[in-house]
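Pasting in a structure now, in structure tokens, and then I'll have a few things to ask.
For this view, one protein chain was removed and the others were kept in their places.
Let's look at subunit A:
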Amino acid sequence: MTDVFLQTRGLTCERDWRVLFSELDLQLRRGQMLQVSGPNGSGKTSLLRLLAGLMQPTEGEILYQGTPLGRQRHELARHSLWIGHAAGIKGLLTPEENLAWLTALQYGASTDAIAQALEAVGLKGFEDVPCHTLSAGQQRRVGLARLHLPQAPALWILDEPFTALDKKAVAQLEGHLAAHCERGGMVIFTTHHELQQRPANFFELELGQQSA
């Protein structure tokens, strides 16, 4: 039981009187990677936001290591990392300042670690420019640089992480996510893109089939 990190029981999500998904049972163990797929508006983002603890489910419950999320919110917050459509990057701040603040919110990171993370996503030389002058793909990379920090938490919840990235960056990110799972981490993400590198424990959840 305890090796199940995150579990949902009878999870139902309703938005504007429309049922997005219902009675969803899901289990995530260490080392697993979950791709949530489905057509636009099928509730992929909503599911991720529910799991990250940003939204309350209409019905059903989310269990964190066997205990309902309500009492475990703090624990989940310490062991998960959420990057949404908007990654919380401030256009007026430099990539370095953005990362320093976002990591301070969770566990803190040294300036060296931040510089290395930025180098890992190919933003070396852009540390000191305001983010609004960067391209969309580069801004995406600033957010994703958090995944390259040494203290990154176990569970990554990523909403469309591949958006705006170039081919090389997509391949690199795929490799990075797979490596994270191989080390015992977990990734939940949404994408419309077909993954080339999959870890052993990959599984896919197709939303939007119940209603169709």
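Keep in mind that, in the parts below, a contact is a pair of C-beta atoms (placed from the backbone, for glycine too) under 8 Å apart; a residue touches a chain by one contact, two chains touch by 3 or more; residues count from 1.
Rule of thumb we're sticking to: contacts and distances are computed from a predicted model.
Student: Consult the UniProt record of the chain that does not appear here and report its protein name from "Heme exporter protein B", "Sulfate ABC transporter permease subunit CysW", "Response regulatory domain-containing protein" or "Sulfur carrier protein".
Tutor: Matching "Heme exporter protein B", "Sulfate ABC transporter permease subunit CysW", "Response regulatory domain-containing protein" or "Sulfur carrier protein" to the record, the invisible chain is "Heme exporter protein B".
Student: Among A:26, A:52 or A:69, exactly one should touch the missing chain; which is it?
Tutor: A:52
Student: Tell me which residue among A:8, A:35 or A:80 touches the hidden chain in the full complex.
Tutor: A:80
Student: Suppose we count only contacts with the excluded chain; which residues of subunit A make the list?
Tutor: Missing-chain contacts on subunit A: residues 49, 52-56, 74, 77-78, 80, 82, 84-93, 97, 100-102, 104-106, 108, 130.
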